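Missing here: one protein chain of the complex. Every other protein chain is in place.
The letters A and B name the chains in turn, as written, and every chain counts its residues from 1.
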Amino acid sequence: MTDHTEASPTPKTRTNRPGAFALLVNNRLAAGGLLVLGVLVITALAAPILPLADPNATAPADRLHLPFTPNHPFGTDMLGRDILSRLIWGTRVSLAVGVSATLIAAFFGSLIGLIAGFSSKRVDSVLMRGIDMVMAFPYILLALSIVAVLGPGLINALYAIAVVNIPFFARNIRGITLGLSRREFVDAARLSGKSRPHILLSEILPNVLPVIVITMSTTIGWMIIETAGLSFLGLGAQPPQADLGSMLGEGRKILFTYPHVSLVPGVMIFALVMSINLIGDGVRDILDPRLRSGALARPVARTAVARSRKPDTRPLMEATVLDVKNLRTEFRIGSTVLKAVGGVDLHLMPGECLGLVGESGSGKSVTAMSIMGLVPTPPGEIAGGSIFYRGEDLVAAKDSRIRVLRGGAVSHVFQDPLSTLHPLFTIADQLIETILAHQPMSRTEARDHALDLLKQVRISNPDERLNAYPHELSGGMRQRVCIAMALANDTEIIIADEPTTALDVTVQAQVLALMDNLRREKNAAILFITHDFGVVSAICDRVAVMYAGRIVETGRTEDILNSPAHPYTRKLIDCVPVLGEPERRLEAIEGLPPSVDDLPRGCAFAPRCPYADADCRHGDIALTATNGGRAVRCIHPLAQTTEETVVG
Amino acid sequence: MAAYIFRRLLAAIPVLFGLTVIVFFIMKLIPGDPATAILGSYATPENVARINAELGLDKPMLQQYVIWLGNILHGDFGRSYSLNKPVLDEVLGRFSATLILAGTALVLCSILGLVVGIVSAVRQFGWADRILTFIVLIGISTPSFFLGLLLILFFAVKTRLFPASGMYAIYGGGGILDLIHHLTLPAITLAIVATGVIARLTRTSMLEVLRQDYIRTARAKGLSERKVVMKHAFKAALVSVVPVIGIQAGFVLGGAVYIETVFQWPGIGSMLVTAISTRDLLLVQGGVLVVAASYVIFNLIADAVQTMLDPRLRR
Partner (left out) sequence: MDNAGSVLMSVTNVDRFFGGGKTLTRRERPKLHALSDVTLDIRRGETLGIVGESGCGKSTLARLLVGLDRPTGGTIRFQTEDVAATAARAPRALAQKIQFVFQDPVSSLNPRKTIRAILNAPLVHLLGLDRAARRKRLTELMDSVNLRPEFLDRYPHEFSGGQAQRIGIARALAANPELIVLDEPVSALDVSVQAQVLNILDELKRGFSLTYVFISHDLSVIESVSDRVVVLYFGRIAEIGSAGSIFRNPRHQYTKLLLNSAPAPGRRSTFAEDAETELPDPFHPPKGCAFAARCPRADDMCRASRPPLQPAPDSSGHLAACYHPG
């Protein structure tokens, strides 16, 4: 422990992310918006030096020229003023007003939001009640009222639009600030001796700024429309000054006869706002971390299958209920391919409980979720291998067949029972729906069956609980409901993905006992995913240990625990404190697991393994069967002793 | 549930109260002396004082407010000087027209927005999604008053499919069909922006919901994809869309100001614009109060619907 533990180039290699601007330009729509807006802004800025006619010079003789007349490319209006000149000057005004209104609203709104979100409850509720009051007015009505007070005029319209938008910013920023101020790093900064104002400025503000920028970029177009709207009604820019709204408003009166007078400024407003909105969307896509990581991609109903090779046709084991052969599941994110599961073989006998053990990122959950095609696509896909359910290859099966099996012969219990139950439906709804999806019966019969299921999982007052919503139950009870749901339709295989990890120990013990009893009663096989060898001991007949997407060792639970053959298994057992052995020194596994987009050649564990030699570092190492149904993927397996090393 | 709605109704009272305070003081802030305005050239100091006393303007602000509020509660909104009739009569007559327009637009934008949003989300990154997303963006980038003009130009002037203005035909008008005929263009115009907003939000919420664990559970139960999307995902997404529909009611009610002006719809919006330019302040005040109050009620309904959908809010 004296030298630095990071041998491999960790921390996670810095990705060469392109800069924000480069990303924006790469987004074709945003780039288009940027181009249009750039041209418009430059033209508007250059208005004083462009050879334009005086925008306000009237020429009654030149009234209402159509576009493309000499000297007047866009024609003239009813007072003979040059529309092109008015358009460019008007754009200048509209842009200036829209941008200033946005800046004012963003500044004051964000300030209120930051203070409300970070102050005491009392300050917060006073500020937010005020904001609510303002928001109780329909937006434009409030702007109109303000203009009514201040009197018509461009600057007054600007103030009105800015004021009306302050609540919008305040609400948004307050929400973000409130969320951030509850984060642990704020407490940490307090304990680092920072004062509260300092925390607001140096810890919270940097995290809020992107949100302010996103909000600004999405509201600025709106503000331009709104100020133009006030001018359109004659309450903003006053004649003879031109802004886009007032030009449109003046032109409206002669819409039927000379539509170009109103169409030209209208199209300009649209072009301006559209280009700003395109950029705004682009900015949001870049700054919003969820969008950037592709987390908002919608998973489809079933994992995509992209088997390049013909699945292997080795004879299946006799009498298995589930037989997974050389399963490979990958995640494609951009150009990187994460080989989450890199060739897994496992099988399950009827009524048997197999523990799939590994650390996070080992591929154990992905393996389990691949079976019924529940790995999210995009980005996941099954890249190879076969999954046989009673001899039938599920990878090749039709969607309709998978749907019949899901919740029928193969059911699931997931980790967090609160998030896996639908929050808006009662327990009865959710159970009955599961039953009716697979069994032809009436709703009343299904309800009786649901009641019976709740009794089986030993929920007290099942009648009452049927009508409860998930949030009204405790964690342990919710997980019992999930188990009941898994048992609803004569299941043969239960895929249980860390079903007790989110539970307290005493509740965990209850749930484990329940699952163990039920599987014996119903003769259902369980694929039990966990990271805890203690839990494995409590319920699993056999165990398979995964590391970096492959199974490194498998065998009967007692055998593996008593004499692990793979150094990783040995280390994984030894690094956990065991109840009753407080004096034992914990053997930490140095380093970190390899990243599955860049696996080392040879044994994936070699860089962390004390026994590794040159042979371990090249070539594929096979999972080799030894005696007693055991198999290990190691060239230097540990001696198998009969001595009880772990269990005291 | 009933108790909850009752509580929300109670909670709306301070908001309505706050509205009256804001409106009252906005009106007080307006420059210009009513007495002088009424008396015109007869504004001798004695006359001004007399009028002020008559109108109660010499009393303390708070007392003025209480009297004013009492009048409002009795339905006395004062008299419009430009129309020379009680404000309430004018406002209520016009409010029904606004309600028809805004209500239709709200129904239209909710249905359209939800459908577009769902289709977009389900076909994420597909052609339908790209095209719809782009159209929606065009929708929210077009000023409604400009869109109104375009529609008039095309459907009323060029093709004469729909009337350009008014609520009923002047000759031989009346009846529901005539109303629908006149309503079509303004309602669509008014609905477009709100449709865009609702569609975008629906798309994001659907995408957000579709990655939730309980959607995976629904699939793991063997439900059809149709049920997964339309029952499990849609209901959850609706919880976050409904309050935004409530907010859109405000935009639609406010947007009516433009649309009624463009289409000469005899509603409160066009009345307000005229009232502001003629400085008929009592009329402005009456119109603002009625529209704002109806917005509060729209939000209340949205709130109740949201609570009906989500049992976790019923506490």
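Everything below uses one rule, namely that a residue touches a chain if its C-beta (ideal position, glycine included) is under 8 Å from a C-beta of that chain, and two chains touch if they have at least 3 such contacts.
A quick note: this is a predicted structure, and the numbers were derived from the prediction, not measured.
Considering the whole complex, the hidden chain is in touch with A. Residue A:207 is the one among A:43, A:207, A:326 or A:439 that touches the chain missing from this view. Set against the missing chain, the residues A:120, A:400 or A:460 yield one that touches it, A:460.
Across A:63, A:194 or A:636, the residue that sits in touch with the chain not pictured is A:194. Contact with the chain not shown here comes from a single listed residue; of A:48, A:197, A:391 or A:582, that residue is A:582. Residues 1, 4-6, 10-12, 14, 183-185, 187-194, 203, 206-207, 359-360, 458-460, 474-477, 480, 504-510, 512-514, 516, 531-538, 558, 561-562, 571-573, 575-582, 584, 586-590, 592, 646-648 of chain A touch the missing chain (whole complex, contact as defined above).
Definition applied: only the chains that are shown with their structure count from here on.
Chain geometry summary: the mean Cα position of chain A and that of chain B are 34 Å apart.
The touching residues of chain B, counted against chain A in their complex, run 15, 18-19, 22-23, 26, 29-31, 121-122, 124-125, 134, 137-138, 140-146, 149-150, 152-153, 157, 204, 206-208, 210-225, 228, 232, 235-236, 239, 249-251, 253-255, 257-258, 261-262, 272-273, 276-277, 281, 284, 288, 291-292, 295-296, 299, 309-312. By the touch criterion stated above, chain A contacts chain B in their complex at residues 29, 132-134, 136-141, 144-149, 151-152, 221-222, 225, 228-229, 232-235, 248, 252, 255-256, 259, 262-263, 266, 269-270, 273-274, 277-278, 281, 295-299, 301-302, 372, 374, 376, 403-408, 411-412, 414, 416, 419-425, 433-434, 437-438, 469, 471, 482, 485.
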